[in-house]
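See below for the structure under consideration.
For this depiction, one protein chain was excluded, whereas all remaining protein chains were kept in their positions.
Letters A and B mark the chains as written, and numbering starts fresh at 1 in each.
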Amino acid sequence: MALAAGTRVSSRALLRPWALLRGATIRRTEPAAGGGDSARRFGTQRVLVEPDAAAGVAVMKFKNPPVNSLSLELLTEFIISLEKLENDKTFRGVILTSDCPGVFSAGLDLREMCGKNPAHYAEYWKAVQELWLRLYLSNLVLIAAINGACPAGGCLISLTCDYRILADNPKYLMGLNETLLGIVAPFWFKDTLVNTIGHRASEQALQLGLLFLPAEALQVGLVDQVVPEDQVLSTALSVMARWMAIPDHARQLTKNMMRKTTVDRLVKQRDADIQNFVSFISRDSIQKSLQMYLEKLKQKKG
Amino acid sequence: MALAAGTRVSSRALLRPWALLRGATIRRTEPAAGGGDSARRFGTQRVLVEPDAAAGVAVMKFKNPPVNSLSLELLTEFIISLEKLENDKTFRGVILTSDCPGVFSAGLDLREMCGKNPAHYAEYWKAVQELWLRLYLSNLVLIAAINGACPAGGCLISLTCDYRILADNPKYLMGLNETLLGIVAPFWFKDTLVNTIGHRASEQALQLGLLFLPAEALQVGLVDQVVPEDQVLSTALSVMARWMAIPDHARQLTKNMMRKTTVDRLVKQRDADIQNFVSFISRDSIQKSLQMYLEKLKQKKG
Partner (left out) sequence: MALAAGTRVSSRALLRPWALLRGATIRRTEPAAGGGDSARRFGTQRVLVEPDAAAGVAVMKFKNPPVNSLSLELLTEFIISLEKLENDKTFRGVILTSDCPGVFSAGLDLREMCGKNPAHYAEYWKAVQELWLRLYLSNLVLIAAINGACPAGGCLISLTCDYRILADNPKYLMGLNETLLGIVAPFWFKDTLVNTIGHRASEQALQLGLLFLPAEALQVGLVDQVVPEDQVLSTALSVMARWMAIPDHARQLTKNMMRKTTVDRLVKQRDADIQNFVSFISRDSIQKSLQMYLEKLKQKKG
């Protein structure tokens, strides 16, 4: 018999791994109405983790109001929470989603890049790199349940996942829109995008800083599914079940084989990439333009 | 006049190479009903070759029942038959298809990887590599007429072809489903898939061990055409006519330019790749899992 001889003798269901999960459902771990179940939640102040140990799945919710900016604190807590789940054999899959209505994550925090000193910029950029490196080669199955706008760094986070589900809401635009602010996505943002939607679509999206509507995001391959807003999490849980049907070791080696070359490109020049960022962001022209942008945002809020 | 100035003066037919073959039909070389024509067939026990010398095309049929497992014998005979056609100036194109109902090829033969010694595993793997190397850079036009299920190694063979036609039968699933068995597709299987369907689709297909239905295979680009089952071979012959309209030398250099980088990646580390395979397959855990799988298949047959 051959490697996949099963295709002949087994029913088609056998060939569709998710069909193997006979009726398995992954229980959601929302605290009970009475609130007595809160011990089952853990995480940090800005990263809520709702574990379902029985299913081996955790839901990780960003909570850095109002727009889940990737501040140094959020990045640090995110990395710690991820590492914790990665090292806990109980968990095989994590769903990333937002606790802030209307925004998955607005991306990098401009306040970390403006009016600070070079050492701070370097520390901040190292944390951004660290998060990407850990996410993109994570041994966990990562699924993005994108329940809000998803620009720039928010988009990057979702692109590191194994699967992306976007809520069907025309306000939830998604893309690497850095050029709109006069800045440039780093090469590893670009590599992650090219791996997802190909060279030509990336070239155009990155140059124009395109933010895609849900239907467009699906069309170009930025996300794998668009579903009604109230079905984002439940869809993520069903999709997770399919991924959990695959033997971990084989899946992890396969993921590594697909992504390691891309990761190595940053690993080999991590310090140079930090230096690039620090010297770029420290320029007077960039600082001025960021400052003006922040002022404008403050006025709008005021 | 410029290189392609002909586009202006010639009719559109001139620009479509297959239109140049005025009514040319490639005769099939099935032995006549009386059977007296058997001299026109050649090949080996497990690889039937039906040559049409006048057309310059041969149909190569795998015959290793029940499921065309890629045993060491089949691989060896396949390589010999291919080399023979490659060296015979009479032939410019080969159609690969199956003589076993319902299966194109079930892929690598688990019995060659289970309960044998390391020297055998190494010999087997070298033959798998050899086949891929010869197919992927073949000077012949290769067309896969996929008239049955096409998982794992069977899928790989079809991916090395210049064109793939799949019979429209929901039982004929196709894909690199290695992870379903707890094993990992080698990097050159992965490279061949990425060259065909791109990075993102490959990443998902390989991790989930996806087997695609014909319509899905067409959609993702795994095959170029899906046709009714009884038209697979005739379609392959028509498509072959298009490819034969191109001057061989230019076409071969172009194919080499597209694929050489991918081939070189294996050539540079062929021994290391064999060692990897031998040490992976020799693991107790892998041997046990393959043994259990083979037992199960035997029971199903019994």
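Brief remarks on what is shown
What we mean here is this: a contact is a pair of C-beta atoms (placed from the backbone, for glycine too) under 8 Å apart; a residue touches a chain by one contact, two chains touch by 3 or more.
The structure presented is a predicted model; accordingly, all values stated were derived computationally and were not measured.
When the whole complex is considered, the residue among A:D109, A:D162 or A:D224 that touches the unshown chain is A:D109. Of the listed positions A:D52, A:E178, A:D224 or A:D248, the one in contact with the omitted chain in the full complex is A:E178.
In the complete complex, the residue from A:V67, A:I95 or A:V278 that touches the missing chain is A:V67. In the complete complex, the residue from A:G43, A:G56, A:G93 or A:G154 that touches the missing chain is A:G154.
On the side of subunit A, touch with the chain left out of the figure occurs at residues 66-70, 102-103, 105-111, 113, 149, 151-154, 170-171, 173, 177-185, 187, 190, 198-200, 202-204, 206-209, 211, 293-294, 297-298, 300-301.
Taking the whole complex into account, subunit B touches the unshown chain at residues 1-10, 12, 15-17, 162-163, 194-198, 221, 224, 242-243, 246-247, 249-251, 253-255, 257-259.
Heads up, the rule we're going with is that only the chains that are shown with their structure count from here on.
Subunit A and subunit B have CA centres that are 37 Å apart.
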